[in-house]
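Okay, here's the structure, questions in a sec.
The complex is shown incomplete by one protein chain, all other protein chains being positioned as in the whole.
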Amino acid sequence: MLTAHWLYGITGCLVVALGLRTALLHALLLHRLIGINVMGAGVFLMLIAVAYRGPGVAPDPVPHALVLTGIVVAVSATALALALARRLTAEQDDE
Amino acid sequence: MSELLAVSALALILSLFLGLLRVVRGPGAGDRMLAMQLIGTTGVGLLLLLSLLLDQTALIDVALILALLAAVAAAAFTGEELETGDD
Amino acid sequence: MIEVMSSLLIVSGLGFYLAGSIGLLRLPDLYSRLHALTKADNLGLGLLTAGLGLYTQDLLIALKLVLIWLAVLAASAASAHLIAQHARRRETQS
Partner (left out) sequence: MTTSAMLILDILMVLSLLSLAAAALATSDARRSVILFMAFGLVLALAWARLQAPDVALAEAAIGAGLSGALLLAAVGDQPRRALTGDTKPVHHHDHSNLKLMLEWTVTLLCIAVAGALAWALAQAFERAPQATLAQAVSENLATSGVSNPVTAVLLNFRAYDTLLELAVLLTAVLGIFALGPARPGYRTAGPVFGGLVRWLVPVLILAAAYLLWVGAHAPGGAFQAGATLAAAGVVLRLAGQRTVGLPQGPTLHLVIAAGVGTFLLVGLSLLVLGRPFLGYPPAWAGGLILLIETAAMLAIAATLVLAFLGGRPQPPRVNVTGGKPPAASISTLRPRSREGLSGADVPGAESHKHFSEENRQC
């Protein structure tokens, strides 16, 4: 019985729920953004947990590649969102 | 010896957990960043232990990157931004 | 013999780590916590890398371990200074 992948996988599910709740409910843009990032991290946890094959066995490389791509895309999407938020503030200040 | 490594890893994650308590508690942002430095160093130690325990030499590279990027995070925290206009 | 030596080094390194973490939790303010932090960085990781290097008996890995220790040493000294300076500046401003 491999417990590690269940442990991390279920944690992933819970982290997704936590992030999703903040992304939907929080009033502040930055917190929503962090919520979305946390949600992404939860998905990554699930994927890596699925790839895990137990100690001493080579894990599945395909989810690893997916997560690697996901991390880089997430950070650039966050940067774009932050730039948008900054522009939004500047526009509101001008009014 | 692998028992010793496993128990050491356990001790380090306990140490990390204690450091995390300080990150959560604060009270100031400076206290949190200081605690981040400590858990960064603890993370480096844990990665080194795991690299031997799981027989994955690559984790030593991860430890190096983590050590270098911890300094980047501290620099980002303390960097003083210039004012935009002259207000 | 080497195994005993490396175990001893690793365990004493862990002691400094735990002392650092407990100090970070128990000491009253930022500046005294700074003091706890340096023990973990310098001695904790130093002893741990020494122990692990001795254990692996691999020159390349031992070299990398020394490199990591030096990086952490230099980085943490600078960043602890910067964080304390930052906190001090905040204090004097307000």
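Letters A, B and C mark the chains in the order given here, with residues in each chain numbered from 1 onward.
Please note the rule applied: a residue touches a chain if its C-beta (ideal position, glycine included) is under 8 Å from a C-beta of that chain, and two chains touch if they have at least 3 such contacts.
These figures come from a predicted structure and were not determined experimentally.
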Residues of chain B (touch criterion as defined above) contacting the omitted chain: 2-3, 6-7, 9-10, 13-14, 16-17, 20, 23-24, 26, 29, 32-33, 36, 39-40, 43, 46-47, 50-51, 53-54, 56-59, 61-62, 64-66, 68-73, 75-86
Residues of chain C (touch criterion as defined above) contacting the omitted chain: 71, 74-75, 78-79, 81-82, 85
Footprint left on chain A by the chain that the document does not show: 3-22, 24-31, 33-35, 37-38, 41-42, 44-46, 48-53, 55, 58-62, 64-65, 67-69, 71-80, 82-90, 92-93
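The rule we apply is simple: only the chains that are shown with their structure count from here on.
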Whole-Å separation of chain centres (CA-atom averages), chain B against chain C: 10
Chain A and chain C: spacing of chain centres that average the CA atoms, whole Å: 30
Centre distance in Å when chain A and chain B are each reduced to the mean of their C-alpha atoms: 20
Of all residues in chain C, those that touch chain B in their complex: 3, 7, 10-11, 13-14, 17-18, 20-22, 24-25, 30, 33-34, 36-37, 40-41, 44-45, 48-49, 52, 55-56, 61, 64-65, 67-68, 71-72, 75-76, 78-80, 82-87, 90
Chain B to chain C touching residues, read off their complex: 1, 4-5, 8, 11-12, 14-16, 18-19, 21-22, 28, 30-31, 33-35, 37-38, 40-42, 44-45, 48-49, 52, 57, 60, 63-64, 67-68, 70-71, 74-75, 77-78
